[in-house]
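Inspection log for the structure reproduced underneath, given as structure tokens.
Removed from the display is one protein chain of the complex; every other protein chain stays in position.
Coming up: subunit A.
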Amino acid sequence: MATPVPILRMSGICKEFPGVRALSDVDFRLMPGEVHALMGENGAGKSTLIKVLTGVYDIDAGEITLDGAKVAFANPLQAQQAGISTVYQEVNLCANLSVAENIFIGREPRRLGRIRWREMRRRATALLDRLDLAIDVTAPLSAYSLAVQQMVAIARAVDISARVLVLDEPTSSLDAGEVEQLFRVMRRLKDEGIAILFVSHFLDQIYEIADRMTILRNGRLVGEYLTSELGQVELVGKMIGKELEDLTELDEKPKELEAVERSQPFVEARSLGRSGSVEPFTLTIHEGEVVGLAGLLGSGRTEVARLLFGADHATTGEVAVGGTPVALRTPRAATARGIAFCSENRRAEGLIPDLTVRENIVLALQAARGWSRPIPRRRQDELVDKYIQALRISPANPDQLVKNLSGGNQQKVLLARWLIVEPRLLILDEPTRGIDVGAKAEIQRLVASLADGGMAVLFISAELEEVLRLSHKVGVLRDRRLVAELPNDDDLTTGVLMETIASGGRT
């Protein structure tokens, strides 16, 4: 076990952004030679804490000590020089340069200003050997997998005298073998006495590699625990912030599953998967059925949706829509078959902020008709007015720019856009995130009534209550795998869902 003297200690850290208290009075300590997991749901303050530590943000209150000395970093470079290096999910290296250069650029061994290439290669090889990585250091970085690139980034960090290594979601896009390779390197560095701060949404990985964990929730410290002493169910409970018992009773359920299962299956995915993204899953969505997808952030919920919408290419499996096998190679192909996708990232992937409400709403319909058949203005106005009223978009002004609307109303505009094309399957990815309670209830009501009208809905949400309230059946994802498909009957509660998420359906 780690020695009792922490190399890094953060105490009483507070960080405020305009209107948000991102961190309040958080303590954190890191021992040399340990892998310490930082846990928490989205918005819990993990990234803020890491950014405070690595000098991206300054702190409003509290202090950071490294090796007993008080430190304050103005930028990541200073933190790096002090021995705190960060490797992010997306590798911040230059793929066009060789592996050796990526490790040494800016610090190349030189003689009279001339770079000593041979010396550089020798050192790079030696360094990577230490990490158990035997690769050709003269090859460009782009020749290697993301996993190897990450390890090269780690090698660079370690060589710049890192004593504290921050790994921010390094495993998000790695496959199982690559994760194992990364863990081998992490264990080796740990044995050398380097303190590693590890962030991952994969619970299994945390339990495999981490010695200790610190849990944050809503910018506050929940506690520090030894991994061996905290069960997975307790961990999920602490992250979500509700004890299991509080969640086990719940209200209204949608209609019986059998009723909808009797109708036509609309989409059938068989062993559909994409390597490095989501493992093969089999899922059937019937007409008039709401299928919920539950799972922690990064568990593969959005990836499933993107596969069904053709936004990503599947590497395995097949899809049948309305009984006919089809290749959903592009979103356009999916749209043509009546599939619509409301992205969770409404600003980046959905709405066009500088267009008006009307223009945003008719966009998908116009795209479906083709540019040569513009929708007459009168018809546009009719449709838009109808949906503005039906969804209670406010202000009820079709000429308002979308960027001036509140989050909830933006979401409704996005919904309206897809409803107008009358899809047969509507994929909703986090439709209620970040919007107020009233709008949330309206959207939920709408989803239920759409399903009553025969539309198939795939409903993705981080909020288990919401998933339970709306869905006929719930698919549970964990670590990019569909681990369970549960009928939403009287026995299914948020507690059961949480246990399934925590245990991976193995109980």
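We adopt the following convention: contacts are C-beta pairs under 8 Å (C-beta built on N, C-alpha and C of every residue); 3 or more make two chains touch, one makes a residue touch a chain; residues count from 1.
FYI, contacts and distances are computed from a predicted model.
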| item | value |
| --- | --- |
| Absent chain [UniProt protein name; select from "Lactate utilization protein", "Cytochrome d ubiquinol oxidase subunit II", "Aspartate carbamoyltransferase" or "Sugar ABC transporter permease"] | "Sugar ABC transporter permease" |
| From A:L8, A:L53 or A:V148, residue that would touch the chain that is not displayed | A:V148 |
| Candidates A:G177, A:P325, A:P353 or A:G453 - the one touching the absent chain | A:G177 |
| Residue of A:N92, A:T282, A:T330 or A:Q389 touching the missing chain in the full complex | A:N92 |
| On subunit A, residues whose C-beta touches the chain left out of the figure | 76-77, 80, 91-97, 101, 105-106, 108, 110, 113-115, 132-136, 138-140, 142-145, 148, 156, 175-177, 179-181, 183-184, 187-188, 313 |
